[in-house]
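For this view, one protein chain was removed and the others were kept in their places.
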Amino acid sequence: MSKLNIGIVGAGRIGKVHAETIAYRLPEAQAAAIADVNQEEARKVAARLGIGRVAASAQEILADASIDAVLICSSTDTHASLIVEAAQAGKHIFCEKPVDHSLARIDTALEAVKKAGVQLQIGFNRRFDANFARVRAAVASGEIGQPHLMHIISRDPAPPPPAYVKVSGGMFLDMTIHDFDMARFLIGDEVESVYAAAGVMVDPEIGAAGDVDTAVITLRFRNGVIGTIDNSRKAVYGYDQRVEVLGSKGSIATGNCYPNQAVVSTGSEVRRDLPLNFFMERYTESFANELRAFVEAIRSGQPTPVTGMDGRVPVVMALAARKSYDEGRVVQMAEISA
Amino acid sequence: MSKLNIGIVGAGRIGKVHAETIAYRLPEAQAAAIADVNQEEARKVAARLGIGRVAASAQEILADASIDAVLICSSTDTHASLIVEAAQAGKHIFCEKPVDHSLARIDTALEAVKKAGVQLQIGFNRRFDANFARVRAAVASGEIGQPHLMHIISRDPAPPPPAYVKVSGGMFLDMTIHDFDMARFLIGDEVESVYAAAGVMVDPEIGAAGDVDTAVITLRFRNGVIGTIDNSRKAVYGYDQRVEVLGSKGSIATGNCYPNQAVVSTGSEVRRDLPLNFFMERYTESFANELRAFVEAIRSGQPTPVTGMDGRVPVVMALAARKSYDEGRVVQMAEISA
Amino acid sequence: MSKLNIGIVGAGRIGKVHAETIAYRLPEAQAAAIADVNQEEARKVAARLGIGRVAASAQEILADASIDAVLICSSTDTHASLIVEAAQAGKHIFCEKPVDHSLARIDTALEAVKKAGVQLQIGFNRRFDANFARVRAAVASGEIGQPHLMHIISRDPAPPPPAYVKVSGGMFLDMTIHDFDMARFLIGDEVESVYAAAGVMVDPEIGAAGDVDTAVITLRFRNGVIGTIDNSRKAVYGYDQRVEVLGSKGSIATGNCYPNQAVVSTGSEVRRDLPLNFFMERYTESFANELRAFVEAIRSGQPTPVTGMDGRVPVVMALAARKSYDEGRVVQMAEISA
Partner (left out) sequence: MSKLNIGIVGAGRIGKVHAETIAYRLPEAQAAAIADVNQEEARKVAARLGIGRVAASAQEILADASIDAVLICSSTDTHASLIVEAAQAGKHIFCEKPVDHSLARIDTALEAVKKAGVQLQIGFNRRFDANFARVRAAVASGEIGQPHLMHIISRDPAPPPPAYVKVSGGMFLDMTIHDFDMARFLIGDEVESVYAAAGVMVDPEIGAAGDVDTAVITLRFRNGVIGTIDNSRKAVYGYDQRVEVLGSKGSIATGNCYPNQAVVSTGSEVRRDLPLNFFMERYTESFANELRAFVEAIRSGQPTPVTGMDGRVPVVMALAARKSYDEGRVVQMAEISA
């Protein structure tokens, strides 16, 4: 089969990551076109990575019959409508998270995908990280028996700028969304209720913008598993990304990733360098892996490993968490509807 | 000053631990008498450790004017009344946890202590463990800045027998009580609200006895800190006792304790031996340390490091956790009264 | 500046690694031609990676005026003469280790390079590994003070086939050569004497071929540092690659690299998966880094970071180690001459 012809919508940080993966690490695909509201940026990326065409708009890409699939890497508010348009154009779709902040718009988008019969994969890249994949494997294979308890630690090295916070949809939709997906992925079951204890501890400006920056969210799964998500917008030592599952036959826990394994012992301490600082370093491989999986799914006609429904449920969880925080009580997932 | 003269009430497991500490590791004190409802057991301990007198009852010990202090190591249902009697007899008191399952009886006991002007220390030995003491020091000294999040993992290697479960007061009062104390100790502040997600995952007989065996309890402190306690009655790999605190300037986390530091690498894995299996091995030093602190406090006339109020508050937290579990909602500490 | 035009001689395992690096990870260079005695293999690699030309011989590549630099990835016995030919053709040269087993031939090759004024880099990729680079940085920056002691653990997961052993030049020239380079790199000084204690413990066939499979080599540096290299042809748990340096102000030590950070605790042990099994997995990044450094050196006209002399000295050390083993005594480096 010939290479999968891909169009990229969005030449920002994550768009570039995917474009580089296609250029350097994914022989089965090629980037045929790229578009960005900032045309200059799109031109630079195209020149550097040998992408043949800089399109004037996403629509121009969708109109190109030679394009097999599109990567939607533009801002969140454009995701849902682009999914609809891409589906109608018969393109397979890879869309960054979150799909949208509105369940209604998500449902419209998923409906369009279903009707068009195209494939959709959501960019929950962490599933493709070797650490979390190993934990999922231990749960799925029964290596640790029946799961009982699960913990996710997910802390950023520094908060985003207040301007971003305002349009982000809030920490639960912007940051915790990855952890909500991780929880479902690790346990392989759905959550029934959510309790979010949260606050503003890192930056008062975040509070002024109506958001929180620190939280512990308790999840109750249908199968009885109890899970927690620990979020902070600021861990001064860097990006902290760990999970742990206790099961009837054992536990599995993952530590952070470091730039090297060196340990220095001096007259005052035994120390090592800080962990990889943020997602571009920490999740490099997972970004390549998720795109490889997408390309393989499309080329083989198999379902993608992270479906549209996998994109919808974490949004419900985020809305439930926010409601829990607002009302100071446990919220049932069933309370949240489009 | 001469040695502190101590009477021991209870020659069971923990009574023996304290008697051995006095005999072998605490030159500033001596065990002058021991009593147990099982007189034969008391006689054996006395013979082995050179305790001069086997008393027929706790009351006989309390009537002995040469006794400076008593250790109450008998069953929980006897603690409160023994505290009252000991206080009235003018003895300083070291009492095992929990003080009692009833707040009313605890308050009566604390009132008697206050009135008598004697000193009381509660047996929350974990505060005297080098790991947790190091974490507390990091929080108290500002080494990690202002605390934001706290996690306690506290899992037993195996559940107690169902017969014990029935009289234990339930997991929250029997097992989590240590973790409630640890939470207050680490953060140095009081809890405002409690949410307990819990279930029966380990042993249906525990459920049949009306108790739970697995839980995650979310604590909200007055100073805003959010904490969790993870409890399981059965971690197949042994005793799991870890804490972690994230603060504005860093985090501190403690791992488990192992019988040795050896790592074996074979053709199938890199492994180490299981952690120290249970509290007698894991907390050996802390038991000696807490008794040393008690003896020093009495001898120096200073307040004991774990007061009667430190014994009362965790019972309130346990009652709040149970209420939260029963009613499926967040419970304010203020809802619980004697 | 335009892309560096590279010709690759040798389409075996390491030739492929370099070809992939150029194709996918090194935008500043392109592979213009590839040659291999196995033409079919060269064709396959060229087709897969888009290399324009499959040359009939190394000589055909050297005759191509558009080629700026060649990578010599053919068998060791061809290295020296190819270096001479490439130098005479005015090509910059990247040559895999070891340069040759004969000091006389190495000297001829280095002479030709010098005369032609081209650049030469030897493929000691481990210098470009993040772990060892961190250790070197700690020594070079004075972070651990003046170095006193150095240890290298370097164990392969399984011995090579006996047929390979016979043409390999022996373990010291074939395997330890990397460690000899590492020792010089870490300490930044030259070795004065060598003592090799060695034996056949892994496979009698290796002994029958006149080689050893297990060794500890003690190095005495001119600056007084004492170092050891621990070699085994077979560590059943996989590839074991660690170093440690003790200095006057501290020590630095590196552990192995693992496919993930997960720790599994079961009823019988606390374990993790085996380390990355062999050099293709363990040193992936270092292979890309060394080639990037080569390309940058050529493009900028700066000296390469691993010179021809860096290729020669480890061969002297290997010959000294063999002599030490044969004669059961400490051998001075000065005893070894071309």
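Letters are used for the chains, namely A, B and C, taken in the order the chains are written, and counting of residues starts over at 1 for each.
Criterion: contacts are C-beta pairs under 8 Å (C-beta built on N, C-alpha and C of every residue); 3 or more make two chains touch, one makes a residue touch a chain.
From a predicted model like this one, the values you see are computed outputs, not experimental measurements.
Annotation: of C:Phe94, C:Tyr195 or C:Tyr258, C:Tyr195 touches the absent chain (contact as defined above).
Among the residues B:Ala11, B:Ala116 or B:Ala138, only B:Ala138 touches the chain that is left out of the figure. When the missing chain is restored to the complex, the residue among B:Ala130, B:Val167 or B:Met309 that touches it is B:Ala130.
Although one chain is not shown, part of subunit C still touches it, namely residues 146, 148-149, 151, 155, 195, 197-199, 201-202, 214-216, 218, 220, 224, 226-228, 230, 232, 234-237, 240, 246, 248-251, 328-330.
Along subunit B, the points of touch with the absent chain fall at residues 23-25, 27, 48, 130-131, 133-135, 138, 143-144, 249-257, 259-267, 273.
Mapped onto subunit A, the interface with the missing chain covers residues 235-238, 240, 265-275.
Here, only the chains that are shown with their structure count from here on.
At the centre of the protein atoms shown, by the Cα-centroid criterion, sits A.
Of all chains, the one whose Cα centroid sits at the greatest distance from that of subunit A is B.
Centre-to-centre spacing of subunit A and subunit C amounts to 39 Å, using the average Cα coordinate of each chain. Rounded to whole angstrom, the centroid-to-centroid distance between subunit B and subunit C, based on C-alpha atoms, equals 58 Å. Contacts with at least two other chains are made by residues 249-251 of subunit A.
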